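The complex appears here minus one protein chain, its other protein chains still in place.
Lettered A, B and C in written order, each chain numbered from 1.
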Amino acid sequence: MLRITVYNEFIHERKHERCKAVYPDGIHAVIADFVSKGLDCSVRTFTVDNVNTELTEEVLAQTDVLIWWGHVAHNKVSDEVAQMVKLQVLSGMGAIFLHSAHLAKPFVQLMGTTCFLRWREADESERLWVCNPGHPIANGIGPCIELACEETYGEHFDIPTPDDLVFIGWFKGGNVFRSGCAYRRGMGKIFYFQPGHETYPTYKNPEIQKVILNAIGWAAPVRRADKLECPHEVIAPEAQS
Amino acid sequence: MLRITVYNEFIHERKHERCKAVYPDGIHAVIADFVSKGLDCSVRTFTVDNVNTELTEEVLAQTDVLIWWGHVAHNKVSDEVAQMVKLQVLSGMGAIFLHSAHLAKPFVQLMGTTCFLRWREADESERLWVCNPGHPIANGIGPCIELACEETYGEHFDIPTPDDLVFIGWFKGGNVFRSGCAYRRGMGKIFYFQPGHETYPTYKNPEIQKVILNAIGWAAPVRRADKLECPHEVIAPEAQS
Amino acid sequence: MLRITVYNEFIHERKHERCKAVYPDGIHAVIADFVSKGLDCSVRTFTVDNVNTELTEEVLAQTDVLIWWGHVAHNKVSDEVAQMVKLQVLSGMGAIFLHSAHLAKPFVQLMGTTCFLRWREADESERLWVCNPGHPIANGIGPCIELACEETYGEHFDIPTPDDLVFIGWFKGGNVFRSGCAYRRGMGKIFYFQPGHETYPTYKNPEIQKVILNAIGWAAPVRRADKLECPHEVIAPEAQS
Partner (left out) sequence: MLRITVYNEFIHERKHERCKAVYPDGIHAVIADFVSKGLDCSVRTFTVDNVNTELTEEVLAQTDVLIWWGHVAHNKVSDEVAQMVKLQVLSGMGAIFLHSAHLAKPFVQLMGTTCFLRWREADESERLWVCNPGHPIANGIGPCIELACEETYGEHFDIPTPDDLVFIGWFKGGNVFRSGCAYRRGMGKIFYFQPGHETYPTYKNPEIQKVILNAIGWAAPVRRADKLECPHEVIAPEAQS
């Protein structure tokens, strides 16, 4: 049974009527719901209210795949939590960063680049084209996924070249974006997936849900460092015996 | 001084009025012109009329970068010429394959995949977005290149993951495409560049010309195998001395 | 239940006493044995005697993962069979090429390079170092695998940069080699694995067996083209509907 942890800052959905209408219980509630229905798993959720107090090393050590949504409160996540997430990924935990989490502290630190991009809120339609049809994350998806409305993200997206590029996004207004990017880092795997602006019902779309379920399966650890200590202990430089 | 060789099948421009109007002397003539003006180089051109008789091993051995445009006459190029081109690339010659040359024999054989793609002739506008701004092939190019009309190419493009993805194309009708793909193969370098349908003046566009000039500089050999023999001789498996 | 097909040319083991002593029933028999014990699968084997008559399109279409060992009889495999194998891989079939199969026709055609390498038969010890510990193919393997004797293979190995490099081989006499190379091509996956000279009991080593079992799991198709026709039909360039 997979152990899934979902972090969603849960600010927009409490403040803005437009978001509340789409996600009355928060984006995390919708994600937890389809994940627990779609996989044999347990799901725990965290928000900005308790991320620094309850998303502990112990929780992370018992997480197979972490899903992360954040936007306006990246800086409310403590450096300690960001560092713990980063080390757990390098120790084998899977991580899925969604939409505006391209600027989440642990993602930026794992990438090593600015992770900046072009963006525009213009209610544009998007097509997510599969450019790697044999990849497990694209399993069961047709040539493209159509979304009636998304926030526009555009290149240049300042990330390291993905180990596997799975989706490229097309936006009606004239932009393209590397929308589904898979990385191996340390013993862990990371998937960045662009759709999911807080004002649109993107996470209720069955194809988007399918991609996220696939990504969980792909990112689940093959193996995991036994103990979570400082990285010197986790993945130590040792003379061979 | 760089030695450039241009192959263009030169069929459309002799048969169809629309193409003749754009490229009265053939696509190769326009390419040869801007290349010889833009670089310290010599340029030789070949067409389907003489590719099998005059594009010899000797010519290829004295070519630093080969530029290739083909569409309806891929099968008119002999297997021997295709094999020679492939081996020269593996020996260090640079190669730039343009537009419908995604199905040219030497390109397909160097890639090892089908190189199929979606396509549509619909006079759509294209934007070529730079997704690798520090790459030498993107030098001097802004965030994107605008083309008023191009043939639409779309994913899934069945190629190996590029070693460097430099451009992603956006098409008004709803498609995206990995439009600028750089590969290292053997001691040689290959650049595939999507724009350039025979009915549009794409190769007269200064930014497209700049990309091709950049690609020549990038693809020019760092070193070259001395003799061109069968690959066993060129890059032989030897016990180390 | 996975459907595994093993091709081994089976020449050395019938001709040379030294090989016969190690693999009296052929390398394919040893592989078929540990694969059928280690996985829920069916296994069929083919040799140079029947590869061109019985390794049909139908067999390949019903194969999830093909394992290939060849050395002195690469040219005995017909161009038709090589082409069928290549197209099936691009359609989704997994393929594992072992040791001297780096020069097997379908492998060379899928890579697009010469696939040449340095080599030396000197009864040297080898260490296969894991350089990608989170990769599923390295699952359950320690920092390295020790082999008392192997044929020495060395760089430069003329292959495209692997999508995932899983093992690097160290040879006592002074060579290194990219020994475990994973590729995505079309909808299929390919793993090249260097150990397995015909005079050594490499395929009886439990860790080598574990790697091959892992590679089967990794290479098994996510999805597969329904029909096996010429590639235009399998992965056709179509205007989107």
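In this section, a contact is a pair of C-beta atoms (placed from the backbone, for glycine too) under 8 Å apart; a residue touches a chain by one contact, two chains touch by 3 or more.
In this text the structure is predicted, and so the values were computed from the model without any measurement.
Colleague: Which of these, C:Asn8, C:Gln88 or C:Asn175, touches the one chain of the complex that we don't see?
Modeller: Looking across C:Asn8, C:Gln88 or C:Asn175, the contact with the absent chain belongs to C:Asn175.
Colleague: Among B:Glu9, B:Asp64, B:Glu150 or B:Asp164, which residue is in touch with the absent chain?
Modeller: B:Asp164
Colleague: Among B:His71, B:Lys189 or B:Lys210, which one is in touch with the chain left out?
Modeller: Spelled out, the listed residue whose C-beta touches the missing chain is B:Lys189.
Colleague: Can you list, in ascending order, the subunit B residues touching the missing chain?
Modeller: 92, 132-136, 138-140, 143-144, 163-164, 184, 186-189, 221-223, 240
Colleague: Touching residues of subunit C against the unshown chain: what are they?
Modeller: 118, 127, 129-133, 143, 154-157, 161, 164-165, 168-171, 174-176, 178
Colleague: For subunit A, which residues touch the unseen chain?
Modeller: Missing-chain contacts on subunit A: residues 86, 90, 109-114, 116-120, 154, 156, 158, 160-161, 163, 174-175, 183-186, 231-232, 234-240.
The rule we apply is simple: only the chains that are shown with their structure count from here on.
Colleague: At the interface of subunit A with subunit B, does the proportion of residue numbers present on both copies reach over half, so same, or stay under half, so different?
Modeller: Mostly the same residues form this interface, as more than half of the numbers used are common to both chains.
Colleague: Looking at every pair of chains, which has the largest contact count?
Modeller: Highest contact count among chain pairs: B-C.
Colleague: Report the inter-chain centroid distance for subunit A and subunit B in whole angstrom, where each centroid is the mean of the CA atoms.
Modeller: 37
Colleague: Quick one: subunit B and subunit C, Cα centre-to-centre, how many Å?
Modeller: Computed value for the inter-centroid distance: 32 Å.
Colleague: Residues of subunit C touching 2+ other chains?
Modeller: In subunit C, 163, 184, 186, 240 touch at least two other chains.
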